[in-house]
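The complex is shown incomplete by one protein chain, all other protein chains being positioned as in the whole.
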Amino acid sequence: MKRFKGFIKKEFYHIFRDRRSLFILFGMPIAQILLFGFAITNEINNVDIAVLDHSKDATTEEIINKISDSKYFSVKQMVDREADIASVFKKGEVKAVLNFEKDFSKNLMKDHKATVQIITDATDPNTANTISNYLNAILQKYQKELNKDITIAYQIVPQTRMVYNPELKSVYMFVPGVMTIILMLVSAMMTSISITREKELGTMEILLVSPLKPIQVIIGKVFPYIFLSIINAVVIVLLSIFIFKMPVQGSLFLLGLESILFIISALALGILISTISATQQTAMMISLMGLMLPVILLSGFIFPITSMPLPLQMISNIIPAKWFIIIIKGIMLKGVGLQYIWKETLILLGMTVFFIALSVKKYKIRLE
Amino acid sequence: MSNEKVIQVEGLTKMFGDFTAVNDITFEVNKGEIFGFLGANGAGKTTAMKMLIGISKPTSGKAKVAGFDVFKHAEDIKKNIGYMSQKFALYDDLTVKENITFFGGIYGLPRKRIKEKSNVLIEELGLEQVANKLVGSLPLGWKQKLSFSVSLLHDPKIVFLDEPTGGVDPITRRQFWEMIYKAANNGTTVFVTTHYMDEAEYCDRVSIMVNGKIEALDTPKKLKEQFKVANMNDVFLKLARG
Partner (left out) sequence: MSISISNISKSYKKAKALQDISFDVKPGELFGLIGPDGAGKTTLFRVLTTLLIANEGNATVAGFDVVDDYKSIRKNVGYMPGKFSLYQDLTVEENLKFFATIFGTTIEENYDLIKEIYVQIEPFKDRRAGKLSGGMKQKLALCCALIHKPKVLFLDEPTTGVDPVSRKEFWDMLKRLQQKHITILVSTPYMDEAALCDRIALIQDGKILEIDSPEAIVKNYTKQIYNVRANNMYLLINSLKEYEYNHSVYPFGEFVHYTNSRTDFNPENLKVFLESKSLIDIEIKKTVATIEDTFMELAK
């Protein structure tokens, strides 16, 4: 036990004396969560639009005012002719153009139906889609106001309803993903690097030629990272609660347990990587290409798994991060308990046991 | 050996913060001379050498290498010298021929000349069988000999060798020194550091650095007389132990 304690003490010396790894450990989670929370987002803010108003009546003016009053849009310019729309887009000054038909107000009163065309710049399809949704929502809201005092409904607009994230806050979607990435990064990459560093330095030879058992070396190497990963998970959750006002619906205790399970599976992967790589550089490359990319691309964090081609959907099943994201999304956003996520938990547990068994088997008591 | 000076150093000093790594050293090296540059680990050899090859700026003093000032014309110095160190010599993942072509290329030799040179060089070193093999697969001794030849590709006035023979077997080590003699005989100045004291005896003149200063500089014979000892190893021990 004393040997083991001495070993762990040494690991902490390494971590705290290496500024680079300290930065990765504590700077990255904060930077990533802020980056995803503020900069990279699906929300729109102050988008410039143009209006072509063939009608120029009280109703269109009111609608235009409603739109420019919202924080999402600002009406940048008025266009006079249809022919000018193309040139406005080409200049890239606006992202959307609202085209009110002639006699908008009159049509609405007379036929209970008026048309406004929403033209969006779809070079960035995601943004275009969001913009059109937001514009629709504003129109719909206005229409509701009109309908209050009148018995017959005026118009049909497609109804969209957002569940679980009614405000469409993308940060809510990103927190589980970022947490997964960070835990993966800290656990798998940092352990594999710290083990291969000993190989590079030659100190691994001395550790092998010592009475320390291989299992003691492994546990001694990963223990500090379990500890640090937990701290990271806590930091991320706190950041999302206090900075992004994201409510955690489910049990924090369950969230903690599931996170520890995921951390252990990532650590086992880290050990596995270290057994097949001889240098820190290789370990880093394998961690990045073999773990980070799948986590980002195939875990459903950014791209929905259901819209992937079937082969990729199948591959996504063997990625532990996919299951972990489902689990924590469930706990954090839907507030579900273990009864809804036991299947995913079991899969993750199975993977963890498999990785640990494999890495213990692969760990060499000799140099080759 | 002629009296033409190819290295002139006067009061050369290098400080790192408060620490004086090289302290006011002064010496000259003649054309075609084999100059041994000795010193204990950390005595300042490497720092001094880095200043002479133009990759580290001196704090004060004067130095001219191959006729160029180390302060003003470091780039010209680099064109006129060859450099070989034990740590970095050749690319292990390139073949013998590719290495020669690459290094010939970075010194701006014309294609035709590189081809001629590489054929001559491969023949001289007896590397015909392995010319298209990766350098990484060659024994250390061969690599070092090849590396030395490559550093001479562009006919430099001076060649700097930083512990060129570390770990090499005794026979190859001697073949290496025969190559050094040959280069010196052709008028190339050889500036060499080594930990093998018998190799210090091969040099025309030897300087010994202790704590950033040159404490002794003369022919091996005269140094032995001066310190009244039988070999260079004892000269070194006497000096470095103070």
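Lettered A and B in written order, each chain numbered from 1.
In this section, a contact is a pair of C-beta atoms (placed from the backbone, for glycine too) under 8 Å apart; a residue touches a chain by one contact, two chains touch by 3 or more.
This structure is a prediction, so every number in the text was calculated from the model and none was measured.
Contact with the undisplayed chain is limited, among B:F103, B:W177 or B:F191, to B:W177.
Only one of the listed residues, A:S210, A:Q249 or A:T279, touches the absent chain: A:S210. Interface with the hidden chain, as seen from chain B, comprises residues 39-43, 139-141, 163, 166-172, 174, 177-178, 181-182, 184-185, 195-198, 201-202, 220-221, 231-233, 236-237, 240-241. Listed by residue number, the positions of chain A touching the unshown chain are 2-3, 5-7, 9-10, 13-14, 17-18, 201-203, 205-212, 365-368.
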